[in-house]
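For this depiction, one protein chain was excluded, whereas all remaining protein chains were kept in their positions.
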Amino acid sequence: MRHLLDFSGWDRARVAALFKTARAMKEVLSRPIKTVPTLKGRTVATVFFEPSTRTKTSFELAAKRLSADVVSFSGSSSSLKKGESIRDTLLTLAAYGVDAFVIRADAAGVPHQAARWLDAAVINAGDGRRAHPTQALLDAFTLEEALGDLEGRKIAIVGDILHSRVARSNAELLGLLGAEVWLAGPPPLLPRRPFFGARLTARLEEALKDADAVMALRIQKERLSGGRLPSEEDYRDGYQITEDRLALAKPGAPLLHPGPLNRDVEIEGTLADGPRSLVLRQVENGQAVRMAVLYHLLARRAA
Amino acid sequence: MRFKARVMEAPEIARALSRIAHEILEATQGGRDLALVGIHTRGIPLAGRLAERIERFEGRRPMLGQLDITLYRDDLTELEHAPVVRETVIPFDVAGKRIVLVDDVLFTGRTARAGLDALTDLGRPARVYLAILVDRGHRELPICPDFVGKNLPTSRKEVVKVKLAETDGEDAVELWERP
Partner (left out) sequence: MSLLIRNARLVDARGERGVADVLVADGRIASLAGGEAERSIEAGGRLLLPAFLDLHAHLRTPGEEQKESLETGLRAAAAGGFAAVVMMPNTRPPLDAPEAVRGVLRRARAAGGARALAAAALTKGQEGRALAELRLLAEAGAVLFTDDGRTNEDAGVLADGLRYAAALGRPVAVHAEDAGLRGEGVVHECPLTEALGLPGNPAEAESARIARDLEVLRMTEGHLHLQHLSTKSGVRLVAEAKRRGRRVSAEATPHHLTLTVDALKTLDPLYKVAPPLREAADREALIEALAEGVVDVVATDHAPHTAAEKAADFLRAPFGIPSLEVAFPLLFTELVEKRGVPLGRLVEAMARAPRRLLGLEGGVLEEGAPADLVLVDPRERRAVDPAGFFSKAKYSPWAGWELLGWPVLTLVGGEVVHARLG
C-alpha cells in the first residue's frame, strides 16, 4: 500500500491487518504516555482545502502520537480555483521533505491527482462526494468491536446519501467485509443510480427493519432550506432517527454518526447521548485507525 | 541458509531456565514486587516458563506481561514492509515493580533497548533486569544481560534459531549459517 485513496485493490486480509494494528494503537492510547517513537524523523503534512477541524485534529494527533513531525496547510476552496495552485501548494510543501500528505478537498479526485504529482504517500481525508476512507475504516472498526464479524450484517445508512463521501466509502468497505448495506434518504438526496452494490430506498422503515446497526449522516443545513429539500421539518418528519424508528432495528443495534451532529435533526436528541450511541467511540477509534494507517504507509523504507 | 549444529537440547534448556529462575529469586530477595515481561515472540513462552518455576520454588507466582517492541524499532526505514504490530499486554502497574525483560537471543542489543524504551513509557519501574536464553555476542549498544542461559560465541554470518514447544513444536537451539 503506497497511498490510501479509496478501497480499490483492497481485500479483507488487508483490512484485518490494518485493524490488528489499530488495536495495538488503541493499547498505546490507553497508556499514561500516549506517544511512541515509531515515526520519529518522518514528516506528515495535513493539507485541508476545505475546513474540517475534527478530521484534521484526529490526523495531527495520530501523527504526533507516533512522534512524526506535523506541518499543516489550510486553504479555502477559493485558493483551488486555478488548477496550478493546488499543485503549487503541494509541491511547495513537498520541498520541506514531507513523507505523507493528508489531503482534504471539496472536489473528487484531488488526492488522486496529488498521488500522480508527489513521491510521498497520499492519504485521502475526504474528497468531495467521492471518498473518506479513514472514516469508513473507523466506522467498520467500531462496528466490528460492537458486532463482531460483519459478514451478512445489515447496516442502514440514513441521510443525505447523494452528497456523502461517508456513505460511498462505507458502502465500498462494508460491502467488501460482507455486510448488506442499505442507503436511505429522501429522494432528492438519494442518487439516481446505486453504487458499490448497496441498496437504495426512500422508505426508511425498509432500511431500518432488523438492521444490525444504524448510521445517520450529517445533513448540510443549506441543503435543508430552499435547496434540494423543502424544509428541515420535512426531513425530520420522514428521516430523523427516533427512539420509535430505531425500535425497528434489531434489539440493542448500535447507532453511529460521523459527526459533527446537528442535534435534533439527524438523530433525536436523547438518542445521541444514549447507551446505544457509539459516537464518542468512533472519535476514539478514529485516532487509533489513523495511527494504523500512518504506520502502514510510513513505517518502512520510503518508496 | 545452511544448518550447522544443534547447540542446546530440551533438557539443557530446562536446566538453564531453572537456574535463571533461581538467580532471579536471589537477585530480587525471593521475588517481591516481581514481574516478568516477555518480548514478542519467544520471550513470551520463556517468561511463562520462568514464572511457573518461580511459583514452584517459592510458592508465589510473579506477575506476567507481554511486550511488542515493533513501535520502538530503530530500523523501520530499512524494511520493505511495515512489520506486524502485536499485542502489548501489561495487566499491572509497572511503577515500583522489579521487572525482568525476557527474550530468547541477545545479539546487537537493539531489541533490548527498544524493550527498555517501551517499558519505561508504561511507567517507572523500581528496577529492570534482562534475562536471555542465548547470548551470542556482537553488541552494538551498551547492553549487558543480568541472567543468561548460555553464552554462545558466534560469527556474524551465523544465525541462532531458538525453537520452543509453544511456538515451534519442540525445544532446541540451532546454529545456521547464511551464505
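Order of writing sets the labels: A and B. Residues in every chain begin at 1.
By definition in this document, a contact is a pair of C-beta atoms (placed from the backbone, for glycine too) under 8 Å apart; a residue touches a chain by one contact, two chains touch by 3 or more.
If you're wondering where the values come from, they're calculated on a predicted model, not measured in any experiment.
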Self-check item: Chains on display which the left-out chain touches in the complete complex
Solution: A
Quiz item: Just one of A:E60, A:D127 or A:D212 touches the chain that is missing; which is it?
Solution: A:D127
Self-check item: Hidden partner chain, touching residue among A:K26, A:R42, A:R104 or A:R165
Solution: A:R165
Exercise. Write the list of chain A residues that the hidden chain touches.
Key: 80-84, 86-87, 105, 107-110, 112-113, 127-131, 165, 168, 172, 191-196
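Rule of thumb we're sticking to: only the chains that are shown with their structure count from here on.
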Exercise. Mind listing the chain B positions that touch chain A in their complex?
Key: 68, 70-73, 76-89, 117-118, 121-123
Quiz prompt | chain A residues touching chain B - in the complex, by the definition given at the top | solution = 17, 20-21, 23-25, 27-28, 31-33, 35-38, 41, 66, 295-302
